[in-house]
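Excluded from the complex is one protein chain; the other protein chains are retained at their positions.
Note that the chains are named A, B and C in the order they appear, and that numbering of residues resets to 1 at the start of each chain.
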Amino acid sequence: MTYSTELVELIEEFKEIDDKMERLEMVFDLADEVNLLPIEQWTDSTRVHGCQSEAHVKVEIIDSNVHFYSGADSKLVQGLMGILTMAIHGIEVESVLTLSPEFAAEMGILNSLSPSRSNGFRNMFDKVMNEIRHHA
Amino acid sequence: MTYSTELVELIEEFKEIDDKMERLEMVFDLADEVNLLPIEQWTDSTRVHGCQSEAHVKVEIIDSNVHFYSGADSKLVQGLMGILTMAIHGIEVESVLTLSPEFAAEMGILNSLSPSRSNGFRNMFDKVMNEIRHHA
Amino acid sequence: MRDDFPILQREINGYPLVYFDNAATTQKPNSVIDAMNDYYSNSNANVHRAVHTLAGEATEGYESCRRELKSRFNASKAIITSGTTEAINLVAHAWGRANLSDGDAIILTEMEHHSDIVPWQMLAKEMNIELRYVPVQKDLTLDMDLFEDAIEGAKLVCVVHISNVLGVCNPVEKIIEIAKKKGARVLLDAAQSAPHQEIDFQQLGADFMAFSAHKMCGPTGIGSLLVSEDAFAEMQPFMGGGDMIETVSIHGSTYQKNEQKFEAGTPRIAEAIGWSEAIKWLNSIDIKSEHKRILHSARWLAVQLREMGMTVYGRHDDNDAAVVSFLHPTMNSEDLAHLLDARGFAVRTGHHCAQPLLDRLEITGTVRVSLYFYNTHEEVVSFVDYLKEILERFA
Partner (left out) sequence: MRDDFPILQREINGYPLVYFDNAATTQKPNSVIDAMNDYYSNSNANVHRAVHTLAGEATEGYESCRRELKSRFNASKAIITSGTTEAINLVAHAWGRANLSDGDAIILTEMEHHSDIVPWQMLAKEMNIELRYVPVQKDLTLDMDLFEDAIEGAKLVCVVHISNVLGVCNPVEKIIEIAKKKGARVLLDAAQSAPHQEIDFQQLGADFMAFSAHKMCGPTGIGSLLVSEDAFAEMQPFMGGGDMIETVSIHGSTYQKNEQKFEAGTPRIAEAIGWSEAIKWLNSIDIKSEHKRILHSARWLAVQLREMGMTVYGRHDDNDAAVVSFLHPTMNSEDLAHLLDARGFAVRTGHHCAQPLLDRLEITGTVRVSLYFYNTHEEVVSFVDYLKEILERFA
């Protein structure tokens, strides 16, 4: 698959950082990139299971483009959502569906997270992809 | 306590042997030293518990002297009985009661036996001593 | 002392490891690691009922653990289990099933670890037994008045000696005294107290005491249940298999008389040998003054955290453990733990397997710092310094 230039740049940026704290700081900053799914809309069907924190996602398809809304009570998790937002929001369904969660591994993000968090990311990714497939 | 000269000699002999097999061989030979308790007289009350093999002992006190009869289906165990025979048979009750199972440890016999066998020896020793105390 | 623990040389993300997750599990001294190594390299064999030299060495090693346990805790019966959890389940099955009946009551507290709740919930459901939970008060202590009310008609009291979340040490002497008067048996969950205190089991007068090796410098996969002679006589076998039997025929079986009756199958041999060394290591240190030292650090930490605006859950009385549970008013606990890990600080977050306690405190988790004897005050100071930095940058 091909990544958006935004995502490519982000991956490059991540790769350059050695210090784990700085990498986490970057993820934190990306929490602002989400299209916030307000807490009032958090339901059982938006919840990402297997996350230790509350993490909620919602997908819409408008004109064959993915629209992705999300929010979490952990800034780190929401930062991961921000990265996913950059990877799929406003992108064509067809192209999104070629994505694999490997891009996050490539960025070295998953390694900086605890196994439960990186499982959480994979769960979120799978849930989002399933919903896109379902809607499409 | 004081050991009979026979026992003292035996302890000396044992100490001189380095090779485990030769030590076992000596114990085997001592199986002949017992006053055999015939199998027909083996009962639940003569049985030494906690021995893996059948081991039976009987004590009589005649004129304040200990008389010790024993037998086992293992020659090694019967050899241990032979050693005990040399230590207590025909000896005055008073003197026998000062004995502790340490003499066997001193001979290096217990170390050449598996823990279950040396426990067996201790059980036999305790049973015999209890009976002597009981009879006396 | 730190030299005894090889893992303390470890670096995490380029920073020295600062291990503050000791209530979850402690680190192991070289003597423990070496003993297991030596066992596997030189003496490995199955125990009991064998004649050869290795089997003798293995048996002696295994039984030495029982001797060390009995002597350190002054107990007459020490059953070896796979940990606290299995020890408590053993009580539920071996004692509970045989001595409780429809309508009986068991007392628990809201401070219990899940391992001292779930086995009783399962038994309660199966046997129709009532569970009475002693509430935790605002000051983080048990409501002893309600305990005295609850004891009436209860057959068993299950209480955590030291809370793994709060570090609070419960008044077990008093609880045992009251329970004994009413003829109830007492189970102590000593998972957190056995590592931190000197406990005289027979003098204390409890009937059961469960704890894990891995929380007291020993290996994983092994723990113990100490049992009073009276309670032991009331226990029926739990798991069946090799080593716990005397004879087996197709018509039925007879069981061993001693602790082996409850140790079915090939036992945890290497683990027992390792644990034996861990107990010797604990015997070799001055546990009372070490406890004072780390408790002092914990108190200092609690003050600092409160000054930073954190809520601290704990009171840090003299017998409490050096455990500091806290929450930041806005920052997510796991985010905090991730940031701490980035500089080598290992803390635990989450419900610490004590959800009923957290329900009572109306929270869903805490960040927990738990100290052990190899921790230094300098580590605690550097923790506070770094936490300040985190809060400045992220909160």
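The criterion applied here is as follows: a contact is a pair of C-beta atoms (placed from the backbone, for glycine too) under 8 Å apart; a residue touches a chain by one contact, two chains touch by 3 or more.
Everything numeric in this text was worked out from a predicted model, so none of it was measured.
Using the definition of touch stated at the top, determine which of C:Leu140, C:Ala337, C:Leu371 or C:Ile390 touches the missing chain.
Considering all chains, including the one not shown, the answer is C:Ala337.
Could you tell which one of C:Ala50, C:Met127, C:Leu146 or C:Ile363 touches the chain left off the display?
Of the candidates C:Ala50, C:Met127, C:Leu146 or C:Ile363, C:Ala50 is in touch with the missing chain.
Where the complex has a chain not shown, which of C:Ile106, C:Ile222 or C:Met310 is the residue touching it?
Answer from the full complex: C:Ile222 touches the omitted chain.
Can you list where chain C touches the absent chain?
6-7, 10, 12-13, 17, 19, 21, 24-25, 27-28, 32-33, 36-37, 40-46, 49-55, 82-86, 88-89, 92, 110, 113-115, 117-122, 131, 133, 212, 214, 219-222, 237, 239-245, 247-250, 252-253, 264-271, 334, 337-338, 340-341, 345-350, 353, 355-356, 359
Go through chain B and note every residue touching the omitted chain.
19-21, 24-25, 28, 52-53, 73-76, 112-114, 117
One rule holds in what follows: only the chains that are shown with their structure count from here on.
Would you kindly tell me how far, in whole Å, the mean C-alpha position of chain B lies from that of chain A?
79
Please compute the C-alpha centroid of chain B, do the same for chain C, then give the distance between them in whole Å.
Taking the average C-alpha coordinate of chain B and of chain C, the gap between them is 46 Å.
Got the chain B residues that touch at least 2 other chains?
Chain B, residues with two or more chain partners: not present.
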